[in-house]
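One structure, pasted below without further comment.
All protein chains of the complex are present and in place, except for one that has been dropped.
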Amino acid sequence: MKAALTPSEVQDPPAQKAARHRRGVREWATFLAFLAPNVLLILAFIYYPLASNIYYSMLDWRLGAASADFVGLKNYLTLFTSPTGLDMWRVTLIFTISTVVISMAIGLLLALVLNRNIPGRTFARTAVFSPYVLSGVGVGMVWNFIFDPQIGLLSHVFAFFGANSPDWYLDKNLALVMVIVVYIWKNLGYCAVVYLAGLQSIPKDLLEAAAIDHAGPVRRFFTISFPLLGPTTFFLIITTILSSMQAFDILRIMTPTGHGTNTIVFELFLQGFGVYQRAGYSAAISVVLFLALFIITTVQMRFVERKVHYA
Amino acid sequence: MSVESRNEANPGAEAGAGNAGIIAGTGAGVARTGADTSGAVAGVSGTTSARGGSGRSGRGPAWREAFTPRHLGETILTGYLPLLIALAVIVLPLVWMVIASFKPPGEIVTLTPTLWPQEPTADNYAAVADRVPLGRILLNSIIVTAVGSLIKVVLAITSAYALVFIKVRFKNIIFLGILVALMVPPEVALLPNYMTISALGGRNTLWGILLPGLGTAFGTFLLRQQFKTLPIDMLEAAELDGAGHWKKLWKIVVPVCAPAIATVALVTIVTEWNSFMWPLVITDTPENMTLPVGLNLLQSVEGQTGSYGYLMAGAVLVIVPVLIVFAALQRHIVSGLTQGAVK
Partner (left out) sequence: MVNVSLREVSLSYPGTERPAVADVDLEVADSEFLVLVGPSGCGKSTTLRMLAGLEFPTSGSILFDGADVTDVSPTTRDVAMVFQSYALYPHMSVAENMEFSLKNTGVAKDRRRELVAEAAAMLELEDLLGRKPKALSGGQRQRVAMGRAIVRRPQVFLMDEPLSNLDAKLRVQTRAQISALQRKLGVTTVYVTHDQTEAMTMGDRVVVMNEGRIEQAGTPRELYNSPATLFVAAFIGSPTMNLIPATRGADGTAVGAGVSVSLPRDLPESGEDIVLGIRPEDLAVSPGEGTSELELEISLVEELGSDTFVYGTTPEQDPLKLSEKPVVARLSKGGVPRRGERMSVHIDPAQVRVFDARTERLLV
């Protein structure tokens, strides 16, 4: 049988190499055709902005102006030392910590209730989650109406108890409280649903074993459920910090020009596109924001990786 | 029973009331029941492969225990009471919005509001249309949402396919690049993108609103995870059956992963519809605005009091469509938005 074939019919190594090369080129061509549009868009509208922000951030530059002065790191200095800059950090810190802590605490309580085996909870879960998917603009408008000191729903509640509604919009601190409340209202369901999923992944026999060992319901929660929710809690801390730092829609609609509510992203917008049009300073905020979020996300990814390994 | 008394002492408090009671009751609930645990989380784990689709079997006698005379009080106090408070806080503002949008101004600017409109009217909606080009704005929003989502989903599908199923070297480096892009919040790119799109003449155009957001790191990442769970045998079988990459993608991968793709599509649609910051920056003529930006304009041209009827009508227009979609398809949307939380 071997004799039936002449050697010439078998490809020699160079020809084989060429065939292999052609195949590789074809695969690459398909790969690029499938991926290139997305990659080019990402390069143009995510990576290029990242780089150009660094350049912009060193300019004293009014948005729209033809010329700008190079000022080195002055914008960063302003961001970390000037009263405006420090106030932004203070507001961001208060806003982030209070929204994260309160959403997670109430979210956990809601999850515990939703985890009970009672009819109607599927509906309740859907309802609780629903604000999370709604337009921040619409939500902000609705709550503007509720917080209106003269005719808002809340003012009627205060009137019922014989009190006057505080003027949420005039007082800087109250304005911050107001947007925190609305932000929590919108994002609470996310925490509740994620905690609910965490609770349901706890093996039932663990809790039963603890019950047999005479652990009461409260003790069971603190010695078993809560520790086992550790990864969920960590995940939520990271994701809610990330989204709180990016809050914008509600802040812009409820306090259009910022009034004690200038968290980092809102300040980035107001400085660049508000009355000041300080584009260079806005770019500096962008750079710092990116670094902060990048570090937080990297920490999360490392943790998740470890979790996967030991799971 | 000290738990119950503590709860009764706090009847009017907000959702967080009676902490200990809720915890105690739920702990007991978890230990006792559980036949139905998979049903409640099905929405969350819809596309996460391991626990997907476990359905709501066993919703049988397990919950009845909650209604036996012995447990009834506890069920109400630690189950329904907090749930009702939570639901009231969540739902009431939205109900108030819908009702107010049908009230004439006299019923809004009043010290004695009624729940139902005394003289229901659609005038508020007409008033919105008077102040901003509503038809145009709605159409813009629909076009931006539809075209943007379609392009994004298609790009996510082809990108994820390329990253998973085409064997070329260095593709992991490209994936890493996409992963880093995932960490870049859109706000960071606001100013440079404004410069780019302005230079291209894209201000106050639909393509200017669409273009910067079309590259999709989120969808690519999510679908890549999903595609990786497909058995490689199946793709090889298709290859031997004479299907090239294009056919493998559209005839095998897409139909098999339809639920995950639907999830990505829904999340994208909702995000596009709600998108505010970028359209706000890139448009300033009412004819080219999307709905959220138009509403922002509406609010700024109206004085704060008296115009709430119009503003609530506007809010209804932007909120209710999403609520309807969400109510119908919540499983997919919740699972997409809580990705990564459930392994």
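First chain written, first letter: the chains are A and B, and each begins at residue 1.
FYI, a residue touches a chain if its C-beta (ideal position, glycine included) is under 8 Å from a C-beta of that chain, and two chains touch if they have at least 3 such contacts.
Quick caveat: nothing in here was measured; it's all calculated off a predicted structure.
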item	value
Candidate in contact with the missing chain, chosen from B:L72, B:A88, B:L176 or B:M234	B:M234
Touch criterion as defined above, residue of B:R136, B:K171, B:R203 or B:K247 at the omitted chain	B:K247
Contact footprint on chain B, counting only the chain that is left out	231, 233-234, 236-244, 247, 251-252, 255-256, 258
For chain A, the residues touching the chain missing from this view	1-2, 4-5, 9-11, 13, 16, 19-20, 23
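The working rule: only the chains that are shown with their structure count from here on.
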item	value
Centre-of-Cα separation between chain B and chain A, whole angstrom	14
Chain A - residues contacting chain B, complex	24, 27-28, 30-31, 34-35, 37-42, 44-50, 52-53, 56, 63, 105-106, 109-110, 112-122, 124-139, 141-146, 148, 150-151, 153, 156, 159, 185, 188-190, 193-194, 196-202, 204, 207-208, 210-211, 216-218, 220-221, 225, 232, 235-236, 239, 242, 246, 248-249, 252-253, 256, 265, 268-269, 272-273, 279, 282-283, 286-287, 289-290, 293-294, 297-298, 304, 307-308, 311
Residues of chain B that touch chain A when the two form their complex	15-16, 19-20, 22-41, 43-45, 56, 62-63, 65-66, 75, 78-80, 82-83, 86-87, 89-94, 96-97, 100, 108-111, 113, 155-156, 158-159, 161-163, 166-168, 171, 174, 177-178, 181, 183-185, 187-196, 211-217, 220, 245, 270, 273-274, 276-277, 280-281, 291-292, 295-296, 299-300, 304-305, 308, 311-312, 314-316, 318-319, 322-323, 326-327, 330, 333-334, 337-338, 340-343
